[in-house]
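Removed from the display is one protein chain of the complex; every other protein chain stays in position.
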Amino acid sequence: MTSPSTSTGDLAFVVRTIAQTAVDNERAFGDLDAVAGDGDFGYSLARGFEIVLADWDTLVSDSPAEFLKKVALVVSKRVGGTSGPLWGTALLRASGAVKDRTDLVATDAVAMLRAAAEGIKARGRSDLGDKTLLDALIPMTDALEQRLAEGGPGSGPAELARLAAVTARTAADATTPMQARRGRQSYTGERSIGSPDPGAVAVAVMAERIADEWDAHERREGATP
Amino acid sequence: MTSPSTSTGDLAFVVRTIAQTAVDNERAFGDLDAVAGDGDFGYSLARGFEIVLADWDTLVSDSPAEFLKKVALVVSKRVGGTSGPLWGTALLRASGAVKDRTDLVATDAVAMLRAAAEGIKARGRSDLGDKTLLDALIPMTDALEQRLAEGGPGSGPAELARLAAVTARTAADATTPMQARRGRQSYTGERSIGSPDPGAVAVAVMAERIADEWDAHERREGATP
Amino acid sequence: MKKFVNDPQDYVPQMLEGLALANPDTLKYVPEHNLIMRADTPQENKVSIVQGSGSGHEPAHVMSVGRGMLDAACPGDVFAAPPADSVYETVKLVASPKGVLLLVNNYTGDRMAFEMAEELSEADGLNVRTLFIDDDVAVQDSTFTVGRRGVAGNFFVMKAVGAAAERGADLDEVQRIGEKVNSVARSMGMALTACTPPAKGSPLFDLPDDAIEMGVGIHGEPGRKREKLQSADTMVSELVSAVVDDLPYSSGDHVALMVNGLGGTPIGELYLVYGRAHKQLAERGIEIDRSYVGEYCTSLDMAGASITLVRLDDEISELLDAPAEIPIHVF
Partner (left out) sequence: MKKFVNDPQDYVPQMLEGLALANPDTLKYVPEHNLIMRADTPQENKVSIVQGSGSGHEPAHVMSVGRGMLDAACPGDVFAAPPADSVYETVKLVASPKGVLLLVNNYTGDRMAFEMAEELSEADGLNVRTLFIDDDVAVQDSTFTVGRRGVAGNFFVMKAVGAAAERGADLDEVQRIGEKVNSVARSMGMALTACTPPAKGSPLFDLPDDAIEMGVGIHGEPGRKREKLQSADTMVSELVSAVVDDLPYSSGDHVALMVNGLGGTPIGELYLVYGRAHKQLAERGIEIDRSYVGEYCTSLDMAGASITLVRLDDEISELLDAPAEIPIHVF
């Protein structure tokens, strides 16, 4: 595999890591949601992504679009609350962004993330600044896109993963002083100020885990640099 | 007033002190009842005896029997739970023990206490050793009776009051290791062991207050020794 | 204390006032005697039914007044039997030519108050009987106690005697039915938390996060023993076994199963408990013909539940089926 291309193996790794992170952080994500929300965010995500892990073999596919669509259906079917429709839509739109493709390149990652964000915007009638997961997802996508446009050093997969993680974390932290304008948190008015958005933090935690495990993943895949 | 006689003034002082003690100890008596009972003992007594204090002028009478009967009716009418019937009966029987009397002597005090205890026994189908207020009331009555029978020094009113207080306290303390066999406490079985009976403690606290305030009372009454 | 309360001494009167305001056509509140009665009682041709036994058990007993159930309830203060005088006044207000049946949960204070009221009423020439309810298997009947307590099973007695009285049964017959239902009813309760009487302002006892009280009555007093908090299945099984083994109820018996919340346990949990109890009884071959899930006889805000079984025959089933109109309803 040569930079800046990516592969279905990378995609599978990313999705699996997202799923594992959701399951491992059930309590932590729930506690974040308890501050100004109803505490079920961790539970909701975990119930869906644990099925993704359990049914993994029936989901993986040579077609990235096919794979993402199956994952999207599992998530839509099991995850309730706001997260079910949002994450299901995001995964479905990501699938649409790589329709009919077999080999993925780094710009596909950006396209998938962009499609996911647009899907969430449409489904949630929300946008940047509403204190939602979009406030981590969109800056992260922008940073990747810009780096790839600039090209040159620092656009290898591991470096891109680290860039995504750092950007998402900074962006998630930046949701703390915001007032929620969408989702259940918004009902508490100004009281949503002072704690970060659970969805945005989840995006950051997932991106960090992907970055942290990227090298091990590449070694496992026996990828040649 | 000469020892060992007593007077309606003394009786009024005793009843008034009992009433005041019940009102002042509402919370303390309630907390005692909360250990193995239902916590309402202090509330029940206080609701009745506060009316005794408020309606005092309509209750006092030259006739001790008349006075005690009126107090008994107030208590019966307002105090619920087990305490209403028991304390109401006790007061009514005490009234009966001095029927048609105008001046009381110390042995009348014993007669009133004995009648009260017998009334409680009959109403409560209970006896010494069941871990109830009888376990303070009966030893106290016995001690007074014995001292009066012995005669001689130590049978002045103030000394008798102190004897009653000391005996009642010792007896109330001695209910701690007993297992309740009557009243709500008995339902907890062996768990009633280890705390004193609220009714017995109330008797002791009342007797102590009477003893403590006896001298002041005598001075107030301008009694000649 | 986290409660909707003004002066704690007004807790009971203001509750009764609210109850009467919410049911202006059917109920009457008599503040002087702290009682709730049917607006249309007494009735010439009907035995009147009265229950008392302390406040804090709502909907028992003040919210069980209405056609087909009680004619009046004189509740007393929180967890305190009413003064005998209140019971006596209540009896006088509802006295019907066909007589009055007093239902009493078997506790020392309640026995005394109702017995005294019965004596006073009889002296007035009134026709009064007293029936003691003692369905609680947590308390062993022995010479060392005043016998078993009355708990949530009282609802079945109220319902059956209420229906019988409504049909015109005479006092003997109404009493017979009440005693019969009581004799086939058994209950057992447990507390997850202590309750807080308004006048006390703090919980009646301390219960660690991992402990429960097994075998509680309905006055917030501790139970027979303290146990570790366990899974719903395990705790329900302890309640079910205690109840089933007591009468005992046997394979082939037809029963009513009540899961009664003690005040602080949400209805969702009560249905979960119901499901587990139902299955455990089914495994023993006991047939559940009628189910009751909700709050019937509570201990203020205590979290916890009790289970009651009543062995049914045609007579009891028919009486439980009869209509009743009491304040407790959804629409």
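A few comments on the model shown:
The first chain written gets the first letter, and so on, giving A, B and C; residue counts start at 1 in each chain.
Rule of thumb we're sticking to: a residue touches a chain if its C-beta (ideal position, glycine included) is under 8 Å from a C-beta of that chain, and two chains touch if they have at least 3 such contacts.
Keep in mind that this is a model prediction, so the values were computed, not measured.
In terms of the touch definition stated at the top, the absent chain reaches A, C within the entire complex. In the complete assembly, the contact with the undisplayed chain comes from A:Gly124, out of A:Gly124, A:Pro139 or A:Pro198.
In the full complex, subunit A touches the hidden chain at residues 30-31, 34-40, 43-44, 47, 76-86, 88, 123-125, 181-189, 191. Interface residues of subunit C with the unshown chain, by the touch rule above, are 1-6, 11, 14-19, 21-23, 55-56, 58-59, 63, 159, 192-193, 209, 212, 229, 231-233, 235-236, 263-276, 278-279, 291-296, 298, 300-301, 303, 305, 320, 324, 326-331.
Here is the rule we go by: only the chains that are shown with their structure count from here on.
Chain centre most remote from that of subunit A: B (centre = mean of CA atoms). Subunit A and subunit B have CA centres that are 76 Å apart. Distance from the subunit B centre to the subunit C centre is 34 Å, each centre being the mean of its Cα atoms.
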